[in-house]
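The complex is shown incomplete by one protein chain, all other protein chains being positioned as in the whole.
And now, chain A:
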Amino acid sequence: MLQKSRKITFILAIISAIIGVMLTVQLRSSLHPAHKESRSIAELRTSLQKELEKHKNLLADISKYNQLYYQYETALNEDESLSVMKEELARNRKMAGMVSVEGEGIILRVVDAQVNPAEAGLDGGMTEPVIGGYTIDDEDLRWLVNILFANGSQAVSINGHRMVATTPIRYVGNAIQIDTRTIQPPYELKALGEPDVLLSALKLEGVEENFRLANKEIIAEKRDKLIIPANREQRPIQYMKPVKEKGES
């Protein structure tokens, strides 16, 4: 009897030990669930990804509809501003010499001076350039162009080469180059501007006298309609970029 009850208590002890283990395991699992966090984090990540995507799509929708709304609301204004921009662009292209322009102006022809009959026989033809002696050089042309620009001329060309702000006139070898193109005499300058103003300015600066020293004569003509071609030079923008002002935008 005693042995039996001991056996029973022993069995009961074992069973209670098993129960204890189960209890603690259950307690621990429910307090700190194994792998629960990582798994739920992965799930959360995927769901977060989905939600973010949805959010992005919704934001895109919003911006799309906002843009549409803006377009509808400012359709008139936009038309106006677009035309203003186009005008501005056209103006800038004109000023930069990228388009051919026409208008009233003057033509200056630098030709050999009408010399005395005796000298004419020596020098040869009237329109032939003077070889030797004092010739027209780049300095003279620069001076002339500067006078024209200084007196309100908005477009100047020399022998069909449009002058822009960065156009060089230089003496290379035995010829004058404008941009990278060599020009040969007779030189013909076209300038758009008030013809009378330009002519009087030339007179005032003493252009005729100066050129007469080189045995040249300037024949000036007023024209009501003068076409000045576009500048044909390729000008890649390399050394400059616009400075962004702070505080803007």
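Simple rule for what comes next: a contact is a pair of C-beta atoms (placed from the backbone, for glycine too) under 8 Å apart; a residue touches a chain by one contact, two chains touch by 3 or more; residues count from 1.
Definition applied: contacts and distances are computed from a predicted model.
Choosing from "ABC transporter permease subunit", "ATP-binding cassette domain-containing protein", "NADH-quinone oxidoreductase subunit L" or "Small basic protein", the protein name stored in UniProt for the chain missing from the display reads "Small basic protein". Checked against the hidden chain, the listed residues A:Ser16, A:Ser63, A:Thr180 or A:Ser200 yield one contact partner: A:Ser16. In the complete assembly, the contact with the undisplayed chain comes from A:Val25, out of A:Val25, A:Ala42, A:Ala60 or A:Leu204. Residues of chain A in contact with the chain left out of this view: 7-26, 28-30, 32-36, 39.
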